[in-house]
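Note that one protein chain of the assembly has been removed; the remaining protein chains are unaltered in position.
And then chain A:
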Amino acid sequence: MYTFSSKLKIFSIVLIILGAIGVGIGFSTSHKSFEEVETLLAEESHHGGHGEADAHHAPAHDTHAKEAAHGDAHNEHHAEAEHGHVDEHAKHIEHVQHQIANRPWSALYVAAFFFMMIALGCLAFYAIQIASQAGWSPVLFRVMEAITAYLLPGALIVLLIAAASHFIGHNNIFIWMDPEVVAHDKLIQGKSGWLNIWGFIFRGLIFIGGWSLYRHFARKFSIAQDTAEDKSNFKKSFRIAAGFLVFFIYTESMMSWDWIMSVDPHWFSTLFGWYVFASMFVSGITAIALVTLYLKSRGYLEFVNANHLHDVAKFMFAISIFWTYLWFSQFMLIWYSNIPEEVTYFISRFNDYQLPFLGMVVLNFVFPILMLMNADYKRMPWFVVMTGIVILFGHYIDIFNMIMPATVGDRWSIGIPEIGAILLFAGLFIYVVFTALTKAPLLAKGYPLIKESEEFHY
């Protein structure tokens, strides 16, 4: 049995408190009045500190200049143009005001989704191991079960933040939740059969219900099998794993439309569900590797050897490449055809998010492919830990890139609200996962393939 060390417990609680303070600071500094934003923008354009801000001003000035040229001949036109410029100025400031207000919400949402997705990816991996009757991984089942314990609270928090952004906030994450916006937007009106707040909540609850139900019973059968006389729990576990995987691939896809793709309600992509899946799958596997190595270093998993680590690292390596394949397929198809209604998605990411957008390809592809290609490196714990941390950071940036451009636009940064939210959910994740680890023996000894797994060598 594992005992939650008091040091780690205090560490996770400290993370939660620090994170909560950071999130609080984020929310308290994001409410800026019209005048405050106006002076902020004036200062920025004066100092020229924000290239993005200048770019934002440029179109307004351009139209003004053009209109002014006309105005030489027609004075009344000139007056109209002046008027239009003032309107545009006010609109611009309101736009920026919204973006600033959206930032703490999005920061919270990105971090909440990221940690939820680790648990969900891990659950999918667990179900695949059981359904495929893998012989190498049963020694890691209890670690996987513990990580998936975060799924229920984590997913509920994601849904709660999304709903709260509508009911408490000002639709800070999903603009389609704003009836004001929908009233003036034919495209969103056409999608309102799917994109409406109650449908969103209802579907979310079904997804979470289905996943948690599987997790609950898989865990129950797994623990029951430890002391069972026959293999009936194993058989049941196998059957529900197969059923869950079918349910999962449908709901995961729909979840990615609802929870992520709908932040850009004008944009759509068919392989998006797969893309999000690859991201969560590799993060989940990486989390398994990191938790396993932590427990092993504390002497709790003496039955896990370098061969198990090697296999987990192979999965990290392969799914990182799979993620890149999907990322590139999505990007390249849209870049190549360059259809305006699709390509704006990448234009905004390329212009305003160049470093995170291209940086994550280095973190999620170049780094793992070079670090984990060698068979010997995959067996070295510190190497896998280092690569794992880079992969997890890279996939946080991935989610960041999916959400932020739609909500805060060029007003992004990784500062107190973002880091606070990461710490908050990291602390919660550690607390929930390691508490779940104490609830059952770390070796699923009743599992029929456990002997094979203990003696697994590659």
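Some notes on this structure:
As a working rule, a residue touches a chain if its C-beta (ideal position, glycine included) is under 8 Å from a C-beta of that chain, and two chains touch if they have at least 3 such contacts; residues count from 1.
Rule of thumb we're sticking to: contacts and distances are computed from a predicted model.
Entry comment: the absent subunit's protein name, as recorded by UniProt, is "Membrane protein", drawn from "Electron transfer flavoprotein subunit beta", "Energy-coupling factor transporter transmembrane protein EcfT", "Na+/H+ antiporter subunit G" or "Membrane protein". When the full complex is taken into account, the listed residue touching the unshown chain is A:332, out of A:90, A:249 or A:332. Mapped onto chain A, contacts with the missing chain fall at residues 328, 331-332, 335-336, 338, 373, 375.
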